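A single protein chain has been removed from this complex, and every other one stays in its place.
Letters A, B and C mark the chains in the order given here, with residues in each chain numbered from 1 onward.
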Amino acid sequence: MALTSLDDLVAAIPPGAMLAVPTDYSGVAMAATAALVRRGTDNLHLICVPASGMQADILVGDGLVATLETSAVTLGEAGGAPRFQAAARDASIRLIEATCPAIHAALLAAQKGVPFMPIRGIIGSDVLAHRADWKVIDNPFAADDPIVIVPALSPDIALFHAPEADRFGNVRIGRRRELATMAYAAKTTLVTVERISDTSLLADERDAAGVLPALYVSQIAIARRGAWPLGLWGEYPADGAEIARYAQMARTPEGFRAYMDAFVQRARAA
Amino acid sequence: MALTSLDDLVAAIPPGAMLAVPTDYSGVAMAATAALVRRGTDNLHLICVPASGMQADILVGDGLVATLETSAVTLGEAGGAPRFQAAARDASIRLIEATCPAIHAALLAAQKGVPFMPIRGIIGSDVLAHRADWKVIDNPFAADDPIVIVPALSPDIALFHAPEADRFGNVRIGRRRELATMAYAAKTTLVTVERISDTSLLADERDAAGVLPALYVSQIAIARRGAWPLGLWGEYPADGAEIARYAQMARTPEGFRAYMDAFVQRARAA
Amino acid sequence: MQAATAHEGLIVCVARLLAGLHHVAVGASSPIPAAGAMLVRAQDEIAGREPLRISILGSEEHNFFTNGGVELFDCAAQGRIDAFFLGGGQIDGQGNINLVGSGEYPRTDVRWPGSFGSSFMYFVVPRVILFREEHSPRVFVERVDFVSAPGTSAANVERRGGPHALLTGMALFSFDKARARFRLESVHPGFTAKDVGAATGFEYDAPASVPQTAESDAGTLTLLRGRVRRELAESYPQFASTLPEWREAA
Partner (left out) sequence: MQAATAHEGLIVCVARLLAGLHHVAVGASSPIPAAGAMLVRAQDEIAGREPLRISILGSEEHNFFTNGGVELFDCAAQGRIDAFFLGGGQIDGQGNINLVGSGEYPRTDVRWPGSFGSSFMYFVVPRVILFREEHSPRVFVERVDFVSAPGTSAANVERRGGPHALLTGMALFSFDKARARFRLESVHPGFTAKDVGAATGFEYDAPASVPQTAESDAGTLTLLRGRVRRELAESYPQFASTLPEWREAA
């Protein structure tokens, strides 16, 4: 497997890439996000699987996102996501409104190598009304039974943070199986981890179920506390005070800029 | 959760049930199968996920199967499955020929609560030609792109054997995730296990990914060496000599009957 | 005994709406729904019934799912979740909910997080409880500006779920699916039917005389202030600390 530096890892994300990232509690590669901001990789099509928080807000606030496809963006207890809200009001980004299970279904279609997935619900919503890429078809197995189908979504890049990988490239994802779905669906999967294990994570049949095989992993970089200020399951909780500080500062473009200057420096130091 | 006896467990399977069972290496409830034979639950619609061996051969040989839906039945190294082969030749059972990923896809549809799943391939095969319940539709997202769709498959019962459950009803399935798929899709899930853990299997985040939550589990019975003569991953290997002995005896109806008499007695003793 | 606080009254209302169910899922930042569910679970256990199963999303301790974020939706689609809570920046008289923003989409005046899974869950969970503490004409509008999920669907649209009740800081409404219309069931202590009318931007049905929401009995409050408060504190320590506490005599 290819163990690389954080800078080299994010260099694998080209401008304009369709980039899939997980939701806050799954393992968000925040250190890599800082490196991406420093690099200035722009024109991204960001896909939140299925929602995002500070990561999406930062990438949007820094002007790196051309298209944002998500079910929601929120800072949780710290309130609304200010740069996302501002960009939505200004229409300075192209917003593709989604609903969580439809994003999962679209990735699943790519995982299965099929062009679409059916999904119940959604009919009659404005989510559907604004999705020119979704269709309503008649269920071929029943009479007069409309059902939504969503096309397969195969991101160029999946990027997430996990507790550990082994030196063979296997990555522990625990029960955050959306990380596996992202990797199956994506063309390239980039992972940051807290540490590298010398022994294979697949060696123990008991916890092998929580491992993403190396087959799906393109590059791995070590980033200690790489999800900070978000938390990492089983490792450390979210830094609520820091997220609240961000929420406060990011209310204005100037405050956001000041926050980011320090945030990006931190990534340079790491 | 409902910890029950092997006899009570199989009593939850009514005659005529659509019964889903896993493939040989995933954890086959052979002790429960013996109990089922003793009980004489017949007219079963047996669904092999996605193939079977001695379990299907026994149920077919004992005349308990009306319909057999499978991708394959084989005794592996011990050769062909003799009672299955005889039943196929006589047409004494209704055979629904399938292919592995289509069975997975049909269960996945039930898991997702959608009426069908698309699947690539299969077109032009006689598997498709004999499946009146599968359709070929035009991919609504492309021109002139036929694709197979299979209807959702929601078995009445899923039955399998696993290393352990905890006293809350959670079951360790490791990376045999087809067992989870079966349970998600089925109305009732019956599990035999080697042992019951006093501590929750979900307590350790490292191996929680390999656990089927109690939510999907209807009844659990202890059956020590409950997969014998098949093996159980991480616990014991298959008893090749015993399977070969079965393969030899089951070549004739009389030999099969003699084998079964002893096999069922063993279940009574367990 | 101290009378029920406003939050306690809501928790008891939630519990009444969940009584007799098997499995409820609640959001990670929904302490009142979670507390109501925990109250039902405690009551079930005391009564010797199979206790209500509670899945708290995003929680590490109370999340019993092992198949990733999609499992909630799959589980609901399988019919294994009886009740779920949804809110919204706007809710209208037809039960449509808006979690996206007010004003003309996409250039919303106020932008909320987004629809999350509502566009799906509203269709598949039999008993969706709309819960919004703020009861104002800004929330309860005649017509939402964006339909994250519709309150009702055409007859040919497969749907076994939808709004069951609307619980606010002021009142409890039921929902008539056939007529796509709310009905005022009761008004919480301290408010009148007239207050509700003034604070609601949509039309609804109401009985000639609107009852007050039933008071919590002492046994329920004791359970809530003791065991349930302790259980709640594990997941929602800050919220639990705002509730009255009852300790068994030493």
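Note that in this section contacts are C-beta pairs under 8 Å (C-beta built on N, C-alpha and C of every residue); 3 or more make two chains touch, one makes a residue touch a chain.
Everything numeric in this text was worked out from a predicted model, so none of it was measured.
Chemist: For the chain that does not appear here, which of the shown chains does it touch in the whole complex?
Modeler: Hidden chain, whole complex, touched shown chains: A, B.
Chemist: Can you work out which residue in A:A20, A:A209 or A:V264 touches the chain that's missing from view?
Modeler: The single option touching the absent chain is A:A209.
Chemist: May I ask which residue of B:T33, B:Q55, B:T181 or B:S218 touches the chain that does not appear here?
Modeler: In the complete complex, the chain left out is touched by residue B:T181.
Chemist: Of the residues B:I147, B:A223 or B:A247, which one touches the chain left out of the display?
Modeler: Going through B:I147, B:A223 or B:A247 one by one, B:I147 is the residue touching the chain not shown.
Chemist: For the full complex, which residue in B:T4, B:T67, B:Q85 or B:Q248 touches the chain that was left out?
Modeler: Of the candidates B:T4, B:T67, B:Q85 or B:Q248, B:Q85 is in touch with the missing chain.
Chemist: Of the listed residues A:G63, A:G113, A:G234 or A:G255, which contacts the missing chain in the full complex?
Modeler: A:G113
Chemist: What chain B residues would touch the chain not displayed?
Modeler: Answer for chain B: residues 23, 25-26, 49-51, 70-74, 76-77, 80-81, 84-85, 88-91, 95, 97-102, 104, 108, 119-130, 144-147, 175-181, 233-234 touch the chain left out.
Chemist: Under the stated touch rule, tell me which residues of chain A contact the chain that is not displayed.
Modeler: Touch set of chain A with respect to the missing chain: 110-114, 170, 180, 184-185, 202, 205, 208-216.
Just so it is clear, only the chains that are shown with their structure count from here on.
Chemist: Going by the touch criterion at the top, tell me which pair is linked by more C-beta contacts: B-C or A-C.
Modeler: Comparing B-C with A-C, the pair joined by more C-beta contacts is A-C.
Chemist: Which one of the chains is closest to the middle, using the mean of its C-alpha atoms?
Modeler: Of all chains shown, the one whose C-alpha centroid lies nearest the global centroid is A.
Chemist: In angstrom, rounded to a whole number, how far apart do the mean CA points of chain B and chain C lie?
Modeler: 40
Chemist: I'd like to verify one number: the distance from the centre of chain A to the centre of chain C, where each centre is the average of its C-alpha atoms, in whole angstrom.
Modeler: Computed value for the inter-centroid distance: 29 Å.
Chemist: Where in chain C do residues touch two or more other chains at once?
Modeler: If we look for residues of chain C contacting two or more partner chains, we find 60, 65-67, 77, 124.
Chemist: Of all the residues in chain B, which ones touch at least 2 other chains?
Modeler: Expected reply: 112-114, 205, 208-210.
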